[in-house]
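Every protein chain but one is kept in place in this view of the complex.
The letters A, B and C name the chains in turn, as written, and every chain counts its residues from 1.
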Amino acid sequence: MNEHVKKDIIKGVDLSVNICGVNLRNPVITASGTCGCGEEYAPWYSAAELGAISVKAVTLEPREGNEVPRICETPSGILNAIGLQNKGVRHFVEHDLPRLKSEGAVVIVNLAGRQVSDYAETASIIDGTDADMIELNISCPNVHKGGMAFGTDKNMAAELVSEIRRCTSKPLIVKLTPNVTDITEIALAVETAGADAISLINTLLGMRIDIRTRRPMLANITGGLSGPAVFPVALRMVWQVKNKVKIPVIGMGGISTGEDAVEMMLAGADAIMVGTAMFADPLAPIRIRDGIADYCAINGLPAARELTGGVIIG
Amino acid sequence: MNEHVKKDIIKGVDLSVNICGVNLRNPVITASGTCGCGEEYAPWYSAAELGAISVKAVTLEPREGNEVPRICETPSGILNAIGLQNKGVRHFVEHDLPRLKSEGAVVIVNLAGRQVSDYAETASIIDGTDADMIELNISCPNVHKGGMAFGTDKNMAAELVSEIRRCTSKPLIVKLTPNVTDITEIALAVETAGADAISLINTLLGMRIDIRTRRPMLANITGGLSGPAVFPVALRMVWQVKNKVKIPVIGMGGISTGEDAVEMMLAGADAIMVGTAMFADPLAPIRIRDGIADYCAINGLPAARELTGGVIIG
Amino acid sequence: MSNYYPAEIVGTAVLGDSGVRQIVFRSPSIASTCSPGQFVNIACGGEHSSHILRRPISIAGADRESGCVDIRFDIKGAGTAWMAELKTGELLDVIGPLGKGYPVEPGKKCLVVGGGTGIYSVLFLAKVLGAGCKALLGFRNSSLINSISDFESYGCGLSIITDDGSSGRKGFVTELVAEELDRGGIDTVYACGPMGMLKAVNDIVGGRAEYYVSLEERMGCGVGACMACVCHTLVGYKRVCADGPVFNAVEVCFK
Partner (left out) sequence: MSNYYPAEIVGTAVLGDSGVRQIVFRSPSIASTCSPGQFVNIACGGEHSSHILRRPISIAGADRESGCVDIRFDIKGAGTAWMAELKTGELLDVIGPLGKGYPVEPGKKCLVVGGGTGIYSVLFLAKVLGAGCKALLGFRNSSLINSISDFESYGCGLSIITDDGSSGRKGFVTELVAEELDRGGIDTVYACGPMGMLKAVNDIVGGRAEYYVSLEERMGCGVGACMACVCHTLVGYKRVCADGPVFNAVEVCFK
């Protein structure tokens, strides 16, 4: 499909991975919502240097998003409630996608909606473009109809995925919410319904109150927790899901160092995403890529993909 | 019931709270599993200085617990998988309970089991003692039959609570697990089944891998996440539950300062529990108690209980 | 998180009775490219920190020759309390310059208006404008007054007012703005401070001069990627960190 994508060989380590037919030069993808459409991080790195970029969620129509404050800090984490602000899929297809593709980036389009028909229409529009993959966001906790309900019910999740499967022949990643009792149940349901890969985790639902004003820290009252604080929960879920499904798994949640990325791959991730870490260090994705190479080189692994699922149990 | 318990008045602030008929001199309770049966913290404070002590889970028969390592660190948190090691309820009733009661502590007995009959028999034994309350642990993630299954299914939870309700006339607190899709559903089910109060949260299921050995950091593979990292999740759940149930709510999860405790009470907690914070600072419960008094004094609140549910929405 | 963008601290100070802190750090790249109204983003808590978000702080001054950058801040919470303990010789983890600063046109007669921590942002502007501007500063009370001699050294005119009259005149900085505008001849007004002040000044300016405001909002990325820091404008939400923090007041929806 995208055979032209070159492989990163760093310190003699082949970093390339293949996620349902799409070649990534390295396993590091920037996470949806934290890197816009790549432009803003241009002073630090080009989106083409990444394994891929998962762009800010696009919806059928433009969305305003939530009131401010939209973000606050928690111990080793942050809460956000952006509310899917975006200019709509048509603007994305006209302005952002061509730029990203011409730069040579592998583009994952994160897709959100309110109802099945929204999702479907948006997916059909993306299907007609040269975007590389679709990431179905059935997990946004910050809008009343942001898809989280789809992500917490295995039947609704499966229905949505089947429907979108019919709208596109592009590789379909389904992004899961961690706010569920049994993540493997949802993972199996979306696999059966036709997902080509699974990405997880989206944010954990959280809340903070400003004790000076006694008001919630976020205008939206609750928001999504991300950053290092959630890493152990994310790692556990990736491990559980990898043990159940056959399709590739993209792991994320709190990864901020090369070591974290290695740990996530050992737990079962075929590739990883980096979000919140960029807020502290814009160069985080590059540093993490190099850290994976370092670990592999030191441990005599010829290719990063050999890390996947390498945890030794028992 | 325990009218003799004195009220803490610090800086003119009345810190006392009443949880389903039991008087606590202040709202700070040490969390089950983190303070043993109180003895070890004697060099720092006596259990009688606390609002109450929730002792390490007791089970009908002695339990060995899990292999080591049983604990590891995560960003602003820890994972533990102790596995309910304890000497059984009879040992507790003979040795620990009399000592705690003679010291003047308000004692909450944290109760765990494998099946309904275990729980019931243990509750009946406790019912015949002078323990102040029972905390039904339907939420331990670290043993295969540690009650977590009860805590993730509203019907199983309700059945267990009804059964235990029949075994004891003591105030019955039910401790919920956060590893569920909808915490309010479980909270309502246990309230209807006869719970007198709800405590939450137990730990979030997590995992870490040592990338040097490629083995899980814990012998149990997965463990429970606690500490500041989980605070925003705990706060959100306390707020959600308080908005649904009429019975008192005891909030915990990552509280390490007086400000955290105030925030948890504003979210809806009638009392709070402190666990992991004691590992960093053995004096944490006392410091947190004083911090609550400071906040109330500065903000002109005559009694700490007025904090409960004081968050301003809208 | 660790010191990815280290800059050596070459001086620190407590400014007068106000408790306001000053840090001067060496960063030739920031000093040589920054302009008034831009800000830096500072990592707090050190290498093992539990604080994930950087703290945005306005650039209060910069010197190309020495490569030094001056920031001034109030202690508001954990991050600024930590910054206040830093010492000369230590490293500051700082990213910048960020955002779009005040547009400056030569030869214009200007007012620079500052309230609270907003005075640090306009201090740098006053340095650039020099005698071409008059600075109008509001403080809650006399004990909070600081950075005055710096404004004076830049040769701009200066008027100070305190809410309680504990130093100089009693009242709000908006009164000074009204008087200066009534006097006539002002081309541009620049302001940084609390939203209430910015809005009140907007009403007073009422189209009689160009009016630029510097806004504050809680930030995630600080570079325009995450949509956390938006403000309402006539054309919808804009990002304070990347489209601002300085905006032409005509496009801002003051509420």
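Criterion: a contact is a pair of C-beta atoms (placed from the backbone, for glycine too) under 8 Å apart; a residue touches a chain by one contact, two chains touch by 3 or more.
What you are looking at is a predicted structure, and each value in this text was computed from that prediction instead of being measured.
Trainee: The chain left out here touches which displayed chains?
Mentor: Checking the complete complex, the chain left out touches A, B, C.
Trainee: Pick out which of B:S54, B:N80, B:T122 or B:T308 touches the chain that's been left out of the picture.
Mentor: B:N80
Trainee: Check the options B:G227, B:G253 or B:G268 and report the residue that touches the missing chain.
Mentor: Touches the omitted chain: B:G227.
Trainee: Of the residues A:G113, A:G151, A:P178 or A:P228, which one touches the chain left out of the display?
Mentor: Answering carefully, the residue with contact to the hidden chain is A:P228.
Trainee: Out of B:T34, B:S54, B:N110 or B:Q240, point to the residue that touches the absent chain in the complete complex.
Mentor: In the full complex, the listed residue that touches the missing chain is B:T34.
Trainee: Spell out, residue by residue, where the missing chain touches chain A.
Mentor: So the residues of chain A touching the unseen chain are 75-76, 228.
Trainee: Against the chain that's been left off, what residues of chain C make contact? List them.
Mentor: Against the missing chain, chain C presents residues 44-51, 78, 82.
Trainee: Just checking the interface: what residues of chain B touch the absent partner chain?
Mentor: Looking at chain B, the ones touching the missing chain are residues 33-36, 39-41, 56, 64-65, 68-73, 75-78, 80, 82, 85, 227-228, 256, 276, 278-283, 287.
As a convention for this text, only the chains that are shown with their structure count from here on.
Trainee: If you average all the Cα positions, which chain's own average lands nearest?
Mentor: The most central chain here turns out to be A.
Trainee: How many Å are there between the centre of chain A and the centre of chain C, using C-alpha atoms for each centre?
Mentor: Comparing mean C-alpha positions, chain C is 36 Å from chain A.
Trainee: Of all the residues in chain C, which ones touch at least 2 other chains?
Mentor: If we look for residues of chain C contacting two or more partner chains, we find 50.
Trainee: Which chain A residues sit where two or more other chains touch them?
Mentor: 75-77, 227-228
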